[in-house]
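All protein chains but one are shown at their positions in the complex.
Then we have subunit A:
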Amino acid sequence: MFKIENLNKSFQNKQIIKNMNLSVDSNEILGIVGPSGAGKTTLLRCITGLESFDSGDFYIDGKKFDPSDSSESLIGVVFQDYGLFPNLTVIDNITLAPQLVLKKSKEEAENEAQKLIDQLNLSGKESLYPYQLSGGQKQRVAIVRTLAMHPKIICYDEPTSALDPKLSKEVGNIILNLKSKNITQLVVTHDIQFANQVSDKIKEVKPI
């Protein structure tokens, strides 16, 4: 279970998030919707420790944790622009951190990656570079790369913004399939239809 209590965040005296509370069960998908500028991306950046916040408490399975402490791989994120490493092939993008951080052997990391690659329909793309992939393929590589670190929680920022309706549906199915892996997922989107497709519950954020 993932829980946020009384999160406050402001940029230069301008409060963006005020006393926010939310709670998501393991296996659950929370859709986060709201108009542009409401603070959805900011919320994800606070959760992932990329942005500091003024006050608030975070819990995973009842245990308090500090997002800025990156010693455990609890939270993964799929950025809106994917953030793939252009100098590495698909397989290296995916296996770099498992090898360097989780200390897996190259073989072990690649075997595991290969399973995910097959599941997410990326077979045959292993040795391509990101510039050789379509937007949808890049996004799936980003998802596999995040999954390979075995996070308990995955956050997505606008996962469908660069995709056509058919691909959006596909990504929706990928997200839904991950429920069976005991992963809590937070999906930021402005696409209400997509939010309805994947979410168990929906949190609306409004500009203050």
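Here is the rule we use: a residue touches a chain if its C-beta (ideal position, glycine included) is under 8 Å from a C-beta of that chain, and two chains touch if they have at least 3 such contacts; residues count from 1.
The rule is simple: contacts and distances are computed from a predicted model.
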Candidate names "Amino acid ABC transporter permease", "SirA family protein", "YhhN-like protein" or "Pyruvate dehydrogenase E1 component alpha subunit"; UniProt protein name, chain not shown: "Amino acid ABC transporter permease"
Hidden-chain contact residue, picked from the options A:Ala38, A:Leu84 or A:Ala109: A:Leu84
Residue in contact with the excluded chain [from A:Leu96, A:Ala162, A:Leu176 or A:Ile202]: A:Leu96
Sole residue of A:Ile60, A:Met149, A:Leu167 or A:Ile202 that reaches the chain not shown, by the stated touch rule: A:Met149
Missing-chain contacts mapped onto subunit A: 48-50, 70, 73, 75-77, 79, 81, 83-88, 96-97, 100-101, 129-131, 145-146, 149
